[in-house]
Structure formats: C-alpha cells, structure tokens
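Have a look at the structure below, then the notes.
Only one protein chain is missing from this complex, and each of the others stays in its spot.
Up next, chain A:
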Amino acid sequence: MSVSRFLRPIAVAVTASLALAACGGGEETSAASGTPKAGGTVKVSFWPDNPNFSCIDPFQVYWIEHRSIIRNFADSLTDQDPETGKIVPWLASKWEISPDGLTYTFTLRDGVTFSNGKKVDAQAVADNVTGWIETVKATNGAAFGASYIQGLTGATVVDPLTVKLTLSKPNSSFLQATSTTNLAITDPAEFALPAAERCTGKGVIGSGLFVLDHYTPKTETVLTKRAGYSWGSELSENKGEARLDKVIFNYVAEDSVRTGNLTSGAIDVAWPRNPFSPQDETLIEKSGKKIEERSLPGVSYTLFANTTAGRPLADKQVRLALSKALDRATYAKTIYGDGYPVVKGAYNSTTPYFKSQESKLGYDPDGAAELLDAAGWTLGADGIRVKDGKQLTVDYPLTSFVGNAELLQAQAKKVGINLTLRQLTPAQQATYLNEGSYDLTSTYFTRADPGALQFILNPDVANSKALARQSSTPDAVVKVQDLFAKALQTTDQKQTTTAYEDLQDFLIDEGITIPLNERVQKVGLSEKVHGFAFTSESFLKLNDVWKD
C-alpha cells in the first residue's frame, strides 16, 4: 500500500480544518526576510515547569513546553506538515504499511547519528520500540507514551537500515504517532536506566539539530547546536545545522514579568501557556515585537463532570443544561479579546477529523432552564435551584490550568447553578482526582490526532484512570472505547472518519465533554528573531530560526 493512498483521506480532512486555522495568523515567517545569520543565543521564557512531574524524557513527557524543547533535540521517524497534516519522511526515508495494517516497515536514512556518535540504525529503532513497551509495562499503562503505541508488540531488524514494527491490531493513528516528540528516537542505552532517572535528562540523547546540554527542573533547560547535522525534514528550509548556537529556556511565573521581559528586550521569545491578555498583546505590539499564533491541535479546553452516582452532574440533563448556560462567544471575547476563535467542538479546529458541533454549543439560557425544571431542579428564592431540599451546587476546584473561572461562575448562576470555586495547591492537584472530591474539572490534551482524547477518557491508557472513570458512566466508557476501537483498529479510512465523527457527536450529546474555549498558542517574538515556525502540534521549530 502506497503512503500517499493511505494518507490521502487524512490530508483532505486536515486541509479543510487547517485552512480555517491559517486565517488566524502567520503560520510561518519566511526566513527570506533578510539573509540568515549564523550564531547567537535565543532566550525563551515559558510559564512554570510542571509542579508534579519534572521530566524531559521524550516518551514520558506530556508537558507541552517540554515537547517543544524535545522537538529540537530529538528527531522522529516521520514529520507532519502543519498545513496539510501529511506525514513526510524524516529519519525514515520511506515506509510501507501492510494491507492488514499490522506491519510498518521503515527504511531509515543512511548516515544519521545520535549526538554521542552512535548510529541511528534499525537496531537502535527496534531497541527504542522495546524500551517504549517496557516503560508502559513498568508504569501499568500510565506512562504518557502509552496512548501513542496502542497495539505495538515489537520490532525486528530486517537489515541495518530496515526495521519492521508489528502491531497486534490495526492502529490508524500510529503513523502520525511516529511523527510526534513522544516517539522521538533516542539512544536506546537510556532505557537501561529507571524511568524516573531518565526524566532528569540522564542518558537522553537524540539526533536533533540541537543537543540537550542540561535540564534543571523549574529553573532552565539549555540546548546547544549540534555540529554536522544535515538531516532536517523537507518541512524546513534549512535542513542542515542550526543557525543559532544556543537556546536557553527558562520558566517565569508572572505573566506580566514575562511580557515585560520581552518588550524590554531581556528575552527573545515569550511563550505563555494561556494566550496573552488583550492588554499584554497591545503592549507587545506597541513595543514593535511580533505575535505568532496557531490553534493547538487536540482536545479543546474542556470541562469534565464527575458523573459518580449521587453527584449533581451524574444527571445528563444537568450537564447539558450547564453546557447551554455557557456563553462561549462572550467568554472568548472577554478573556482573550476580539477576534479570538470560539470553540466549536470536543477538539480544537486544527485537529484532523474535526467535526464542528457549533449548532449544539450555542448560548441558550432558556433551554438550560427548561432542562433543569424537567430534571426537578426548581428555582429557589435566592436564585439557586433546589431539589429535595438540596441546592444545585457544583464544586469546581481550581488547578493551575484554570483561569477566569469567575466568569464561568457568573454564567452558571444566571440559570440557577451555584458553581463554587476552590483553589487547590499543587499537592492537592496531584490527588483530588483520585479522591473524587470534585463535580467539575477542566483539562485538555495536545496532539494532532483525535486519539488525543484517549489520554483523558479511555481508562486503559489515561494518565488519570480516576478522571477517565469518573468523567463518564460505565456504559458511556464502553461506548467511547468502542468508537475509538472502530476508528483506530481499521485500515479503512471511511470507517475511521465515521467513527471519529460519531464520537464527537456522542461526547457533546451526552454532555461528557463540555468545551469551554479553543486553545490558541500565542507567542511573543522579538523583532530580532526571524524564521519562526510552528510544528504540526503548534510546538516551536528552530530549524530556520536566526537572530540579528
């Protein structure tokens, strides 16, 4: 089966959705705005490092800022075009997928080495596969990479440059998975070390255009240029050595300080997790700096209910009422400014197979009131609904990912839902899901494939099995798993498309996912930085970046 035939349907689906995103802002700044210069150091400021899981090991990292860093020191077998979603050669010059979808044969590019000089050959790739599977086993499926390698059973070396990966059942998102940072190929010697030790960066050696110099959790990560690099994918203009000598990533907690550092020239790139406030955006533009933006593919910023019996949101009608009570257009405009896209479904619009659910996500307070009345929740004297003497109180604990919950609270109150906000410490954030002590929580997940949602909702591969189990009733869990299986365990593109569309309908209809806002990665750039580009996952791509 030829690559292009296999991919065509994906490409079509993705092109349609990406055309929308492309309107949002400059996808790629051409490196042609002057002659690229060699040398220099670029300073990038992120928001704070992961408080509960400091890690830089590709297979285990879910923190998107670190996946941006990994992208630039570890290459993958394939690369993904951000504009078309097409999978293109990288470390693998070509590949073949057997008609039953169970065997992937990759032919590797010759002459590629890790930064320690070892060859990136078939054996190294096969050992990576073994390493990934072992890591998943050692963590009982909780390691982040687990959802990328579903069905993968092992790899065999055919010849020094040919490796055959075998799956026990088809996985239609596996080829895309090989393009991600999570399946980046590293020197397999690292897998001899315990997972936690690898997280510190020990033994983590890639074949990328930069070398991981050091990772000091919560402080900084430094990359230095790899001499002799010459195997960039066709998606970069510059396929050779990096133009920059060094890139320093640090973590700044205060949004205003990060923005101020950019406008005053102390840093070159401000890379916040949540989009800049309209005020900060004005400040950046006034100081002559640029803003680049792209919707992050994957699960949109979504509310997930605790559907455990006895909880108010166990009732589907209450969940749907809550969804109707949300004025998403006002929310997007108020928090992120004019022109910010309004969320249209369970996934962000840049995700392949995205199906808009716009018609079901409109603001409808009357509809919400009707549903609540029908469910037996009647308006009390203080404007909060009551049933059997109990108030309709929804406990929404706030994690560091939640912002602007007060607006949400005000919108819920209009239909008589009392949303109570409770700030959690990082320690509580690590445990509240397991304790089940919440009614509503919010999360998202970044991956240019709908499989992203499995990491939240499928208990078999979810990072938090508690969240996966509590977010939908046991029947719904089975249905979600079934739809994922239909979409993934096939080589028939039509079946995949239908299953993913059904899944998106089902999640919204059942009130399992209550989308709140589209996630846009906004980046503030110094006027001295040129050649900026996003990867297909809206991560930082440094191949063409140079500095005045």
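To be clear about the criterion, a residue touches a chain if its C-beta (ideal position, glycine included) is under 8 Å from a C-beta of that chain, and two chains touch if they have at least 3 such contacts; residues count from 1.
Here is the rule we use: contacts and distances are computed from a predicted model.
Not every chain of the complex appears here, and the one that does not is recorded in UniProt as "Peptide/nickel transport system permease protein", selected from "NADH-quinone oxidoreductase subunit M", "Response regulator", "Long-chain acyl-CoA synthetase" or "Peptide/nickel transport system permease protein". Among A:40, A:151, A:203 or A:217, only A:217 touches the chain that is left out of the view. When the whole complex is considered, the residue among A:60, A:162 or A:454 that touches the unshown chain is A:60. Here one chain is not drawn; of A:197, A:234 or A:285, the residue touching it is A:197.
Considering the whole complex, the residue from A:192, A:427 or A:478 that touches the absent chain is A:427. When the whole complex is considered, the residue among A:257, A:374, A:410 or A:478 that touches the unshown chain is A:257.
Among A:73, A:144 or A:331, only A:144 touches the chain that is left out of the view. Contact residues of chain A toward the unshown chain are 45, 51-55, 60, 139-144, 195-197, 199-200, 216-219, 250-254, 256-257, 260-261, 263-266, 425-428, 430-431, 433-434, 463-466.
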